[in-house]
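Every protein chain except one is present and positioned as in the full complex.
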Amino acid sequence: MPKVADPRLADKGRLAYEWASKHMSILAKSIDRLKDERPLHGIKVAFCLHVTKETSMLVMGAKTLGADVSLCAANPLSTQDDVAAFLASQGIDVYAWRDESMDEYYSCIRSVLANRPDTITDDGSDMHVLYHKEFKGKSNYKPIGGTEETTTGVIRLRALADEGQLAYPVIAVNNAYTKHLFDNRYGTGQSTMDGILRATSILLAGKVVVVAGYGWVGKGIASRARGMGARVIVTEVDPIKALEAHMDGFAVMPMDEAARYADIVVTATGQINVVRQEHIKAMKDGVILANAGHFDVEIDVRWLESNARERRVVRDNLEEYRIDGKSIYLIGKGRIANLVAAEGHPPEVMALSFANQLLSIVYIVKNHAMMKNKVYGVPEEIDRQVAINALEAMGIRIDEPTKEQLEYAKRWL
Amino acid sequence: MPKVADPRLADKGRLAYEWASKHMSILAKSIDRLKDERPLHGIKVAFCLHVTKETSMLVMGAKTLGADVSLCAANPLSTQDDVAAFLASQGIDVYAWRDESMDEYYSCIRSVLANRPDTITDDGSDMHVLYHKEFKGKSNYKPIGGTEETTTGVIRLRALADEGQLAYPVIAVNNAYTKHLFDNRYGTGQSTMDGILRATSILLAGKVVVVAGYGWVGKGIASRARGMGARVIVTEVDPIKALEAHMDGFAVMPMDEAARYADIVVTATGQINVVRQEHIKAMKDGVILANAGHFDVEIDVRWLESNARERRVVRDNLEEYRIDGKSIYLIGKGRIANLVAAEGHPPEVMALSFANQLLSIVYIVKNHAMMKNKVYGVPEEIDRQVAINALEAMGIRIDEPTKEQLEYAKRWL
Amino acid sequence: MPKVADPRLADKGRLAYEWASKHMSILAKSIDRLKDERPLHGIKVAFCLHVTKETSMLVMGAKTLGADVSLCAANPLSTQDDVAAFLASQGIDVYAWRDESMDEYYSCIRSVLANRPDTITDDGSDMHVLYHKEFKGKSNYKPIGGTEETTTGVIRLRALADEGQLAYPVIAVNNAYTKHLFDNRYGTGQSTMDGILRATSILLAGKVVVVAGYGWVGKGIASRARGMGARVIVTEVDPIKALEAHMDGFAVMPMDEAARYADIVVTATGQINVVRQEHIKAMKDGVILANAGHFDVEIDVRWLESNARERRVVRDNLEEYRIDGKSIYLIGKGRIANLVAAEGHPPEVMALSFANQLLSIVYIVKNHAMMKNKVYGVPEEIDRQVAINALEAMGIRIDEPTKEQLEYAKRWL
Partner (left out) sequence: MPKVADPRLADKGRLAYEWASKHMSILAKSIDRLKDERPLHGIKVAFCLHVTKETSMLVMGAKTLGADVSLCAANPLSTQDDVAAFLASQGIDVYAWRDESMDEYYSCIRSVLANRPDTITDDGSDMHVLYHKEFKGKSNYKPIGGTEETTTGVIRLRALADEGQLAYPVIAVNNAYTKHLFDNRYGTGQSTMDGILRATSILLAGKVVVVAGYGWVGKGIASRARGMGARVIVTEVDPIKALEAHMDGFAVMPMDEAARYADIVVTATGQINVVRQEHIKAMKDGVILANAGHFDVEIDVRWLESNARERRVVRDNLEEYRIDGKSIYLIGKGRIANLVAAEGHPPEVMALSFANQLLSIVYIVKNHAMMKNKVYGVPEEIDRQVAINALEAMGIRIDEPTKEQLEYAKRWL
């Protein structure tokens, strides 16, 4: 029995789905190629993803390939209610609405797991972890395998595997080149700017933007912030990445120093309390804080809440905390800004991710018998095929290596 | 008797006003300096501007300086109803709401003119032109002077003056360096991207963006589109600007050729029918059209409307026209995209414009007796003072020329 | 009797001339169009320019149009001896060699003036000024008119005219859009980077480059330095330009503060002692100083020379001064770095400048009788024609305004 905010939003959700489809031809192509074969026929497929227009395209694709699909949200704040309603209207078993409480959030995940899905596709590994905590060893239910979308989720699954606890094989879709090289850099880069603009509407030109973390997400944000005319400061704990940021022309310094110059701070580290008490105290009146990482732990929001003299909503997704006579502005409660204040990744990059997801689910269905209970990378041929599909979908031709070149690559003499 | 959509939105409008104030310290400083003098005491000041949070700061500033203020919208689609409600609650004579019909639009302008304002501050010159068509020579009412915000409006006023028709002196605020160098380039550049993202949510990286016109607005859009990873093609009719676009690393070609490659087309020319039948026919399925110019004449929307087999709203501010088996998407009905689909110029650049506006109104009040009925530039000392205020407000110190350098500048030997 | 360093270099100079011609098709086109008319037949044309491969193309062009040409250098260090030799071999009256003493430099200018040229084309106005100091009022020789290439030179001529001293009309070629918008920004921008790289060979990525002055030259240098991965700080005395640099994403501060962060300092102000004692004392060990302005007055080289404990040449065009235990490196003795350490403007931008020069000389020959003794801008039709020629030479087509658009531009109603 699906549970969504308002089933009457289904028509609006259909428009969103259609608009996304228009920009996800890469994924459409992958679905088309498998349509006749229906490789997911009879398979119970669970998705724990941000319920967005892009996700609707993946969910409908899995259904087209024969799957029996259930879906819940990967973040209590990120669900597009119209999309959820549309999917429910299409016979998908949806448990998701915007602004779930944490209890509701986990209860939705449990509802999906109660269906005993064969495969679990997750974003952040909350569903994978819940399975291991509440089902594994306590029932005879065991999925044949899973996939995971994010860096953060893969880290958690690796920790599970390192302890010998992982109950089924998981493909780390995040590790596909056609996923992490693209959605983190181009998708999060753009959509985080988008979220900041929608939440604040301020001018970026001339502003000092501090980007915490120079992984692919941080790189994308730093590059887009510069592209909008901002001056960017990068903070890092990894010396090699810090050196890279420096060579890319960004100022590099520790957060306690960067905090003093910041007009905007964006966290993209996957780490906890990256912006905390001592940094916030050093910041200027009017500073804006945003988080681009998966979990809402990167900014110490609890400290803000316990120490603010006053707190009020000043715009959609923007709260003001009054501390020490200064205004500190927080976007989307410190939750992932591109999803909370904008619409998450653009459809074009989600098409890349989700083509990897769909092909990986099919791969697990076909190959799980030979797979071990560990975290796998996306098979190279899937990765490459997704890139080929993408170029074709955009009408881009590239060179083939010549015979002579294929030979040359093997020579050492 | 002010007329707004819903007076109950005043509280929300106050938040918007306060948020804008937080980012318009340049304007605040100009107001503060004149607060005691109250140079607009007893003056009836009319504003025909986009009714946004930034404008509320100017309007309240004029009131603080003693003026009796009335306000209507410079575009039937661009009013923020909460801001209008807030201003009405503060005793401003407001006639503006979102989605006015053209009749309502002009009737609002007439309501303001009926107050017989001493000064007219306009954005696009619709109020100036209406005065000349309906009041001049037909009543004894004559303003002491006016100001104009846009390039488009200044062109119209110059045409009026060339015909010897202009009835009062006007200061072309648009011509201030601290106005047009900043709001066109940085303001429209960013906010047009913002409007495109809110209306479409697509990925810009890798897209082909065609920018029609390489004036300051076009330059700003081209630069920001590139900054988001797009490939930019520029079209121009002016050979010098075309050469400049080429040297800036953009592809330059005529629109009939550019149309074939476009994923997105943005017009920024101030001209009529820049994107028309023959171009639209050459475009790809799925192309997105947006206008960044003042008037909704740059894209031939009438042709779209008369020739589309089907037309539907697919997202907020985005319509799909089905023509020749293709989908053509139009943002905000071809009206100025940054105001219709986003929030117009960011407060920081409007602070520059409006500091020029306010100081120019004060200048007219003091000097109109010595001014002729022609279009004036902003007095150089106002322009320079605004820049100095801006640097101070941002805490930026710069060098003073040394005595030796001041001497050196006069030498020829 | 021409005087060059070594006539045997003529063949090498011819190669340089041919290479430049290959990249100056814009100028070639202008010459071709006037070839049959020979509008300079019987005219004595003097050039005081940097004697480079690009200049050879202008000089040969003037000869082709019938002129009797003499030439000297506009800078004692900037002559390419092979080019001078080639031009001498072609019957041009050349007085120029690399590394002239100041006495020799002025004596070369005097040698050209002794020919009593009808027109004077200058770069920096040393020849114009020398005429006014040593010939005007002391002989009956008076040119019919002149042209001037640089901002610096135009400032000097304006000062002359302001005092009522200017003896003949001068066209400020620098003021043509197709000149100053292009050679200052793109030409000096690139060639200053080129000069820095040839002189130092260091990595620019990650370096802090301080650019003094944010006119067109400074803008070009700042943009190219950023394009090579440097972090750029701008210093300015003009608040409007300072604000522009800030909005362009550069850090703006006074020189005494910027000096502390600089790895490289480039002056581009047209002013005197912009980098002086107190700044140099604040700089880091190893800092590199370069000047991109016309005269070698922007860096206080005399102070360096009188205060260094030691001084030595460490690479071609690079000297080390030991001061206070630090090494301060100076490129090309503080003379204009792109000419001294690289090859000056690339041929493509000089083709734009020199097409303006040639057409302006022809204009003076035809119109001098109606001209006053003042500084003129380049006639608009010349400017526009040069742009049209440039686009044609590069095979770039642009749109023509439609009839409807031409009408629209005149409307105010």
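Per-chain residue numbering starts at 1, and chain names A, B and C are given in the order in which the chains are listed.
Here is the rule we use: contacts are C-beta pairs under 8 Å (C-beta built on N, C-alpha and C of every residue); 3 or more make two chains touch, one makes a residue touch a chain.
Keep in mind it's a predicted model, so treat the numbers as computed, not measured.
Trainee: Given that one chain is not shown, which residue among B:D93, B:D183 or B:D248 touches it?
Mentor: Checking the options B:D93, B:D183 or B:D248, the one contacting the hidden chain is B:D248.
Trainee: Which of these, C:H132, C:R156, C:R226 or C:K241, touches the one chain of the complex that we don't see?
Mentor: Only one listed residue reaches the unshown chain, and that is C:R226.
Trainee: In the complete assembly, which of A:V252, A:L304, A:I328 or A:A342 touches the absent chain?
Mentor: A:V252
Trainee: Where does chain A touch the missing chain, residue by residue?
Mentor: Touching the missing chain: residues 125, 129, 133, 155-157, 159-160, 163, 177-178, 181-182, 185-186, 235-237, 239-240, 242-244, 246-247, 252-255, 257, 271-274, 297, 383-384, 387-388, 390-391, 394, 396-402, 404-405, 408-413.
Trainee: Take the complete complex as the reference. Which residues in chain C touch the chain that isn't displayed?
Mentor: 15-16, 18-19, 22-23, 186-187, 189-190, 193-194, 197-198, 201-206, 224, 226-229, 286, 314-315, 327, 342-343, 346-349, 394
Trainee: Tell me where the left-out chain touches chain B, residue by residue.
Mentor: Residues 205-206, 226, 229-231, 246-251 of chain B touch the chain absent from view.
In this section, only the chains that are shown with their structure count from here on.
Trainee: If you fit chain A onto chain B using the CA atoms, what's the rotation angle, as a multiple of 5 degrees?
Mentor: 180
Trainee: When the centre of a chain is set as the mean of its C-alpha atoms, what distance in Å lies between chain A and chain C?
Mentor: Chain A and chain C have C-alpha centres separated by 53 Å.
Trainee: Just curious, how far off is chain B from chain A if you go by their C-alpha centres, in Å?
Mentor: The separation of the two C-alpha centroids amounts to 37 Å.
Trainee: Averaging over Cα atoms per chain, report the distance between chain B and chain C in Å.
Mentor: Roughly 38 Å separates the two chain centres.
Trainee: At which residue positions does chain B touch at least two other chains?
Mentor: 186, 394
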